[in-house]
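Only one protein chain is missing from this complex, and each of the others stays in its spot.
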Amino acid sequence: MANFKGHALPGSFFLLFGLWWSAKYPLKFLLKRNKCSRLCFERVELAEGIVKAVFSLVGILAEQFVPDGPHLHLLSEDRQSWVKLMNWQHSTMYLFFGISGIIDILTYSSLRIPIGLDRLILSLAVFMEGFLFYFHVQNRPPLDQHIHSLLLTAVFGGSLIIMMEVFLRDNIILELFRTSLAILQGTWFWQIGFVLYPPFGGPEWNETDHGNIMFITLCFCWHFAVAMGIVAISYTLMYWFVQIKSRKASAMELGQLKNSHVSLLNGSDEE
Amino acid sequence: MANFKGHALPGSFFLLFGLWWSAKYPLKFLLKRNKCSRLCFERVELAEGIVKAVFSLVGILAEQFVPDGPHLHLLSEDRQSWVKLMNWQHSTMYLFFGISGIIDILTYSSLRIPIGLDRLILSLAVFMEGFLFYFHVQNRPPLDQHIHSLLLTAVFGGSLIIMMEVFLRDNIILELFRTSLAILQGTWFWQIGFVLYPPFGGPEWNETDHGNIMFITLCFCWHFAVAMGIVAISYTLMYWFVQIKSRKASAMELGQLKNSHVSLLNGSDEE
Amino acid sequence: MANFKGHALPGSFFLLFGLWWSAKYPLKFLLKRNKCSRLCFERVELAEGIVKAVFSLVGILAEQFVPDGPHLHLLSEDRQSWVKLMNWQHSTMYLFFGISGIIDILTYSSLRIPIGLDRLILSLAVFMEGFLFYFHVQNRPPLDQHIHSLLLTAVFGGSLIIMMEVFLRDNIILELFRTSLAILQGTWFWQIGFVLYPPFGGPEWNETDHGNIMFITLCFCWHFAVAMGIVAISYTLMYWFVQIKSRKASAMELGQLKNSHVSLLNGSDEE
Partner (left out) sequence: MANFKGHALPGSFFLLFGLWWSAKYPLKFLLKRNKCSRLCFERVELAEGIVKAVFSLVGILAEQFVPDGPHLHLLSEDRQSWVKLMNWQHSTMYLFFGISGIIDILTYSSLRIPIGLDRLILSLAVFMEGFLFYFHVQNRPPLDQHIHSLLLTAVFGGSLIIMMEVFLRDNIILELFRTSLAILQGTWFWQIGFVLYPPFGGPEWNETDHGNIMFITLCFCWHFAVAMGIVAISYTLMYWFVQIKSRKASAMELGQLKNSHVSLLNGSDEE
């Protein structure tokens, strides 16, 4: 879907996951010593897997059965050319994210799936996205190629980080880094949409101007700075939330202690 | 051997090893706590090494002594050109897999070979395969080059994974990843054969068409998804197999316990 | 700022940090067993973070508000072209180092920031510097490109080393390596200034001569050798300093011991 929506949609998905992670991982880190939170987080991971799998299924179906989609046909009727390879490509990307979702579900259900497989599959899903993108953007004008290859930096970087998580599971540094790369990917998809298919009309970008290419590179860095900022703000909010909650909890405990003490005293009085 | 058989043969070997590994590694992982299985698996590894070494020897001999092979000649009789470098190249690939087989045998025999050397040599054998392939496919039509360079992704990826196993031995995640890459390599060799040398005739592929190149890239991703599926199915089968076997074993133990209990009671009766 | 000063200034900053690190890290390593030094070093790290943040802020303001700077304008008034992208690029580089400084401050203050985040952000700041440089030097004469791409070796090497420090914190080998790369970067910036914008006039360099390119490559190696030499000298000086200090300390202790012994004897005499 080479139009604005076709970039805004996946962008929104990545942004959604990135923002969700920017709340989840700091919380998990700050509540580490809290035993009851562990079981709760396992259920959250399970839910995340289900959402991922459902989103991917919807994505595949949408790409196949939109009015101008391939409707599961691969070869044209005269068997001379391929039908809507772009849609097939996007379907394939969703397929791998779907597999990742299923493995997430299996990991956090009661089966004996080896620990770390979920990260490996997620890493491969992201790698496959980058792999298909890489061949996707060949033979395009310079600006188009450059803006997509900047995206690839975030994609392959993300794949590498998740691969490291196979061996360094629950490492908060890697998780926060992955989160910021997911947000970056999300906002950058939107940026690509705005540059290549301006939604509100306006003048088109000169796709061969070197100044534009330099500006886009700068712009990518600013997106990353913003993504890091969002993660930082989210971390701070979670920190305050945990602080307030733990104060309340200890206040309540203190209250209960007092009450029980009073009742104890009363009890001893009654004796 | 630039024909269909020349691609189907190595493809079958990789597929065979991949399928075998897809049964072996899940079994080893699921029977980890079982002490008696350890010795059994060492014997299996020894057998695998022997098979690898024998296959490689057969491969070298076949490449050298097929009717149109070099018959161990390297220089043509007029000393002006090289004889059948392609066959020599394949012989060299087999040679390294042969060395890997021998090291496997030595590792699981009683000698004091350093642990991990078997993985290093296997990794180097796979690297050498990729290394020779890399220079093998230069100066070819775009589709031919692309379809082979996709193979290289699997080959070099596999080499890297096995290199990591030198330091992270018996890591089930790496072993399953390696297994799926071996299956991918096997099926992709078959795919190359079907695309470049259609065995049942049919129209030839346009080797410069961009659509074909895009389709082949997609196709590679699907092969990988299928390879992952095969590993998943194999893992599930092994899981059931181990479950059933352990239930039977405990049932039998229970039966023996009962019997012994009965005989004990009888014994005490007789007293 | 494509002139001599524009290269001498950042060069001086990197050189300053490199020289400072070449004293700090050996001292930290040699005083490792000394408990009281730990708290002292935390305060030093805090100060370093503040200096980094302030330098970066000054850098951003300078790049924006020099007479021929963009004064925070991005689009020209006719909205047809970008304003002073080079200055914006440098501002962006400073921005990431500024973020790194802030994270350093937060890490060594009393907040619960995850350990290792400071190294990740520093690594990303250095990566971003290299990333922007990489696109900065395209479309230039061969010598200009080559002299900048040599710099990139040091930059990306440094980024990789710092990334490793996320997981191998307080590893003296990595710290000394990083220090020598920082010094190398500093002196190489000066070298670039001297070659491309000779400050004392003199003949210009032939920017396409292969001999010049070969010489510059050699020169880069010598700079690295000198950087390693500086680190070695600094390490030796710190070693002597610690030796002398510890001898004095033990001499003083011995002195006090003697005195107390004497006074004890006197005391027992008086009895």
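Labels for the chains are A, B and C, by order of writing; each one numbers its residues from 1.
Just so it is clear, a contact is a pair of C-beta atoms (placed from the backbone, for glycine too) under 8 Å apart; a residue touches a chain by one contact, two chains touch by 3 or more.
Note that this is a predicted model, so its numbers are computed, not measured.
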For the full complex, can you list every visible chain touched by the one that's not shown? B, C
Which of B:31, B:53, B:99 or B:176 touches the missing chain? It is B:99
Given B:131, B:156, B:188 or B:235, the residue that touches the chain left out of view is B:131
Of the residues C:4, C:41 or C:239, I need the one that contacts the missing chain. C:239
Residues on subunit C facing the left-out chain by the touch rule are 29-30, 153, 168, 172-173, 176-177, 210-215, 217-218, 221-222, 224-225, 228, 239
Per the touch rule stated above, subunit B touches the missing chain via residues 81-82, 85, 88-89, 92, 95-96, 99, 111-112, 114, 116-117, 120-121, 124, 128, 131-132, 135-136, 139, 166-167
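Following the convention adopted for this analysis, only the chains that are shown with their structure count from here on.
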Closest chain to the centre of mass proxy, which here is the mean CA position: A
Angle, in degrees to the nearest 5, of the Cα rotation that carries subunit A onto subunit C: 90
With chain centres set to the mean of the C-alpha atoms, which chain is at the far end from subunit B? C
Centre-to-centre distance between subunit B and subunit A (centres being mean Cα positions), rounded to whole Å: 34
Centre to centre, by mean C-alpha position, how many angstrom separate subunit A and subunit C? 34
The positions of subunit B in contact with two or more other chains are none
